[in-house]
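Missing here is one protein chain; the remaining ones are kept as they sit in the complex.
We call the chains A and B, going by the order they appear; numbering starts again at 1 in every chain.
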């Protein structure tokens, strides 16, 4: 039924794919097979992974980024020994367990428990899709996770999920965490192929 | 004038009234005591004049006619008094003087006020004479009590003695109050100073390190409401209509009223007031607003700079000299609007009881704000009491001829139509979007060099709004605060034309730490550095060679700073470049050399050497602190700050996330040398600021080939 609807939708508007908040669902890739399908699924996953909401806390080097323009975090903060800031100014000095809307004007400060940087091994900023893909699959650089654990992290982790609920003044990542999780699972199930180059 | 008159004026050598003494039975009833009202002088206390109170517990309280917001007048003024009294520094306390133009006027202004780096300069003799008068009366009291001749009595570290008898100031206070006030008390020779020139500890450091110093925002009155005002985000817009239904739903919001400044939200506490304001919907009338963007204003000012302005300084014939010059160099420098951004946003507390009102605020012109309260509320000025509070920074922002804060809090009270107490709170957003900026300014510079490398022509055309126009400081004619520093340069530049074009805008502008020098220092010292380079001259020696014979103090600071920095003419060493600037402001001479590297396309300033001549150094530690702070203030601004009017005139920078402040990790090391001087003290709050931006730009040019034509270094939004 869903398939039929999709086909009808495609017939009606061949250029508009079935998306949820700008992220294509797994079913969208049903027409593809083998490695092509796996790569295509991963490229859809990248729409989330390469979004500033995710990249900003997967920075290269010592400083998180912020904003859609991915500028260096202000105030200047450092990763610290535990990816949690410096003694005297940890992430939690400003970031609480939830997003907090500013009372004096527009915007909010993001929050989640925990709130911290991805480890340096998981830096994504500056990497190509292929490089991110390789990193994700490399236990040396993905926090010693197997692919099932990668899926679990993507589909269920609360800090990952913050990307869809980033608070006033920030654009959420596309899709939903559920659709994203399904995409990751489908990518893994199709052999977790990486894009070329 | 007889020395023994019962009522007399204590006059300075300049003939200015510095205090009124009315010795009554048992007490010297001073102007200060009168101004402070009954009960402020405890039994047995002694107030020889408007500036000093000596209590039986042996504390000496100095009343500061200047507001303290970090620049150090509490410590500085008290030092002058204590030295002349031969008091012990431990017994000194400082309080703010009340608002009273007659007693507490700035002798440089003619009304009570702090600004223009004048606090110590205008008080130098006045406070010393006040202290000397108090000392003389204490000595006279001791002489009377002990039955000895006054000439046998000495005073040291707060102890009065004739060698046999000893007494503290507190013990002599009551008797001293019965003595007549000396007309022209002798002040010390400079060799006799015991505190002046030493680094006495600042009187306010402890309270400010323990959270106990009381500022305006810390004042709470019974039944007080907190009020925030919705102001326009386009400057000059007026309220057309508003919908307060959602705001009034917010728990804690008490009322919403339209006032001339916007729409005021009254609440039981600050959080409720802020939430209520967020819930307001306001439509704005843009007919009187500045709807041009900064970009459009810059373009307009640049176009205006193509035509001559009012000549404010001229020598020779610059046009002809440019014609015949071997090399002509031109530059246009653009300076954005800047906000002062003191850390304590503007605020005031007002309490109205019947036909009386009392206000607490960090007013730099307290009588102006007091007057505004009286006027708005229709009260007699003498029925309004002004408490000048410690202020969390100002940098000029609180020096308001407009008295707009006094007027706003009074309008808030008036709109309720009754008695009560209100605290007006400005948020950072209000502060940054609330105008009174450093004027946006364009300098159009042209210089000529002859075949021998001599600078033969110099033109500097300034386009900006006038700060003084329409204020009590307006003296008609060209506003010197628009171009000060472009004029009266220390260099002998023949064929020189400085002219000014007055621009207009609905954006209110204001003095900002060092006023005109904020841009003239940059334009002149960057342009000169470029001319010297084109002429093949060394930046330091080239400047020294150009200095007029009467520019000895400029010369001395430049020579000193070159020595401190080990200047050898090498502008680049490895990845570090060095730049110099020298600029006098407020009669204080400052030269700086900076060490800079390129950090990702932005200057990283590692070290700043500073030589300063501000006359006699009353407290070298405070002077060094003001230089350090002035350097940091100017550096952060030069690197990061532009208050941008966006399309339609909306102010784009609303808080510190986009109006970026210098942080500790960006602060250079600062080494300060103070020139030994016998000259009377001059200002120190502002003069450290002007040279830093041009010095950094000159170093940056050595490193990269170009100095910014538009500040800041980091263009907003880039």
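Some notes on this structure:
What we mean here is this: contacts are C-beta pairs under 8 Å (C-beta built on N, C-alpha and C of every residue); 3 or more make two chains touch, one makes a residue touch a chain.
Following the convention adopted for this analysis, contacts and distances are computed from a predicted model.
One subunit of the complex is not drawn; among "Transport permease protein", "Membrane protein, Bmp family", "(2Fe-2S)-binding protein" or "Murein hydrolase (TIGR00659 family)", its UniProt record names it "(2Fe-2S)-binding protein".
Across B:76, B:345, B:366 or B:406, the single residue that touches the chain missing here is B:345. Touching the chain that is not shown, out of B:110, B:251 or B:552: B:251 (per the contact rule at the top). The missing chain, though absent from the display, is touched by one residue of B:69, B:458 or B:473; that residue is B:69.
Subunit B meets the missing chain through residues 69-72, 201-202, 204-215, 217-218, 220, 226, 251-252, 269-271, 275, 341-345, 390-395, 425, 427-428, 621-622, 625, 628-633, 635-636, 655-657, 661-665, 667, 669-670. Interface residues of subunit A facing the missing partner chain: 74-78, 80, 86-90, 92-94, 96-98, 100-105, 107, 109.
Note that in this section only the chains that are shown with their structure count from here on.
Chain centres here are Cα means. That of subunit A falls 50 Å from that of subunit B. Interface of subunit A with subunit B (complex): residues 74-76, 103-106. Across the complex, subunit A is touched by residues 271, 274-275, 278, 427-429, 654-655, 657, 660, 663, 665 of subunit B.
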